[in-house]
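All protein chains but one are shown at their positions in the complex.
Order of writing sets the chain letters: A and B. Residues in each chain are counted from 1.
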Amino acid sequence: MKAAKFDYIPAESIDEVVAALDRGNGETIIIAGGQSLMPMLAMRLATPATVVDINNIAQLSGIEVNEGEVVIKACTRQATALASPLVQAHLPLLAKAIGHVGHQQTRNRGTVGGSLCHADPASEIPLAALAMDAHVGLRSVAGTRQLPLADYFLGPMMTARKDNEILLSVHFPLGPDGARTGTAFHEVSERHGDFAVVAAAAHVQMDANGHCSKAALAIGGADAVPRRITGLEARLLGTMIDRNIIAAALPEIANAITPGDDQHAPSAYRRRVASVLAERALLEAVAGAAP
Amino acid sequence: MSKREISLSINGKAHTAAMEPRLSLLDFLRDEVGLTGTHVGCEHGVCGACSILFDGAPIRACLMLAVQADGHAITTVEGLCNEDGSAGTLQDAFQDAHGMQCGYCTPGMLISAQALLAHNSDPSLAEIKDAIGGNLCRCTGYVQIIEAIQLAARRLREAGP
Partner (left out) sequence: MTAATLDAGGAGRNLHYVAQKRRVREDRRFVAGTGKFVQDIALPDTKHAAVLPSPYSRARILSIDSTAAAALDGVHMVLTGQQMAEDCNPIRLGLKLPDIKWYPLAVDMTRYAGEWVAIVVADNAYIAEDALELIQVDYEPLAPVIDPEQAFDETDLLVHPDHGSNVLYHGNFLWGDVVGDFAAADDSLTLRTRWGRSSTVPIETFGALARWDEGTEILDIWASIQMPNFVELLATTLGYPLNNIRLHQDVDVGGSYGVKRGIKQSVLVGYLSRKLKRPVRLIEDRLVNMAGGDAHGPDRIFDTEAAFSRDGVIKSLKIRALDDAGAYPGRAPFQLAKPISAIVGPYTINSVKYEAISVATNKTGQVPVRGFGQAPTNYMIEMTVDAVARHLGLDRLEVRRRNLIPSDAFPYQIPSGSSYDSGDYQVVLQKGLDLARYDELLQRRDSARAEGRLAGIGIATCLEPGGGNNIFEYLMDPTAEITTFMEACEVKVDPQGKITGMMGTTTSGQGHETLFATILGEELQIDPDEIRIVHADSLTALPTRSPVASRMAIMLGGAATGAAAKIKDRAMAIAAFNLERPVEDLEYAGGTISDRNDASRKLTWAEICFIAYRAYHKLPPGMEPGFHAQHVFQVPGGGQLPDAQNRVQIYPCFSFQAHIPYVEIDPGTGKVSVLDYAIAHDCGTVINPDIVRGMVIGGLAHGIGAALYEQFAYDEEGQFLSASFADYLMPSVHEIPDVKDVEHCTPSPLTSHGQKGSGEGGYLGAPAAIASAVNDALQPMGLSLSELPMRMHKIEALINDGPG
C-alpha cells in the first residue's frame, strides 16, 4: 500500500491551482485533507501524474455569513466546522451530520469541500448539504460558476465538477428570519464513525400557522448518489405535518431510490431502512420546528 | 518527480529532510527519522495506530504526505516522555492500569488521550470514548485503556495546573 509516483505542487494561490489543473489534462488532482484521497493513492486506485496541495491557501479556509447564506470555504476542516458557532447557530443539520463523520483524527484533517468532491454516496456532509439546498462554487481558468447540489452528484464518486475545476466553497442558504425550522440527521452504520449504510437528513420549516413552508428529505447510502425525495417533500408541503401525514408520504421513498447490494447490506435492507430513518428524521425535525 | 526538501519540528527538534512527494508522513517518521514508536496498522486511516499530534491536534500519519508537514510541528509517542526519557503522567497511568497488552495500538492511544487531556483534565466517559473512538485495539476490549485515561486525568487534576 504505497502510492505510485507523482509530482507535487504546494500551491499558494487559487490561480496557481487552476492553472495546474488546466495543464494537467485530467492527470492532476487536488489534495485537501486527504482523508479519502490518501487511501486511494496507497491502494493505487488513484494514480495521478501531479498532486496539487491546497492546504496552504488561506482564502480556501473559513466560514462566514454573507447576504442570506453561510459560506464554508472548501478547505475548512470538518473539526473546525463542527466547532464553529456560526455552523451551530445557522446550520444545525450540518453540525449533526459532521458529528457522524469519521473520528476526531480524521475530522481534524478532513475538509468540508473534500467530502463533497469525493462524493461517496453514503457520506454525511454531501447528504446534509443536499437537504439544505446548498450550492457549490467552482472555478477553472475559464472562470467561476455556481452549481446547485441538485445538479452536482452524478454517480458514486462522480460529480459535475470538471477535472480542471476547483471547488472553492459551499453555500448554504439561510431561511427567512423568524421561520421555525427543525432538522434531524439519522444514520445507521454497524460501527460508530463508519460510513453510513443508510442515512436520512431532514430539514423542515413551518410558517406562523404551523403549516409546512419547506420540507427537505435526503437519503444517502441507498442509491448511486444522495437523493432528495421530492415526491415526499411535496406531500408534506403546506400541511400541518403529523405522524400520519409522514407515514402516508413514506412510500414515495421507495419510488425515488434504487439501492445497491454489497456485503454490508442487501438492497432490500437499504430500501426499508431508508424509510425507517426518514420517518425518524422527519418526526424529530417536525418536533424541533414546533413552537 | 524530484525530491522535495522540507523543514519541520519533531518532538521539539528541528529537522530538515528531502523525500519523494509520494512518501507518507508515517513512512517518513519511521523509516527516515527512525521514530518507530508510531505504528503501521492499516495505511488507510481506520485503525489509528499511526496517530500523531500535528500542530497539537491528533491526526493519522498514514493519511498525510510527508511533504505536507513542511513548516509544521509534530509530536510522536516518543515526545510524550519527560525530558530525561522517563514516562510522563499519561504513560505512567497506562502502566499502572495496564492499559495495553501487545503494545501495538498503545502509541496511538496515548496520542489520542494526550490530545484529550491537554484541554480537558476531567473528561466524561463519553468524551474519552470519543477521543479514542478512532483507535482500534484488539487486545484489551478498551476497558483498561479507559481506566488508564481516567487515572491519568485524576493525577493531572491532583497535580494542579
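One rule holds in what follows: a contact is a pair of C-beta atoms (placed from the backbone, for glycine too) under 8 Å apart; a residue touches a chain by one contact, two chains touch by 3 or more.
Predicted model only: the values in this text are computed from it and were never measured.
J.: Among the chains present, which touch the one that was left out?
T.: The chain that is not shown is in contact with A, B.
J.: Of B:S9, B:T36 or B:S121, which sits in contact with the chain we cannot see?
T.: Answering carefully, the residue with contact to the hidden chain is B:T36.
J.: Which is it among B:H15, B:H44 or B:H72 that touches the chain not included here?
T.: B:H44
J.: Spell out the interface residues on chain A facing the chain that's missing from view.
T.: 1-5, 43-44, 188, 190-195, 197-198, 262-266, 268-269, 272-273, 276-277, 280
J.: Residues of chain B in contact with the chain that isn't shown?
T.: The missing chain touches chain B at positions 20, 22-23, 30-31, 34-44, 46-47, 49, 76-78, 81, 85, 87, 91-92, 94-98, 100-107, 110, 125, 129, 132-146.
Simple rule for what comes next: only the chains that are shown with their structure count from here on.
J.: Looking at the complex, which residues from chain B come into contact with chain A?
T.: For this pair, the touching residues of chain B are 1, 4, 20-22, 24, 27, 43-45, 48, 51, 54, 57-60, 62-65, 67-68, 70, 112, 115, 130-131, 133-134.
J.: Can you name the residues of chain A that touch chain B in the complex?
T.: By the definition above, chain A touches chain B via 1-8, 10, 31, 34-35, 38-39, 41-43, 51, 53, 55, 79, 102-106, 108-109, 192-193.
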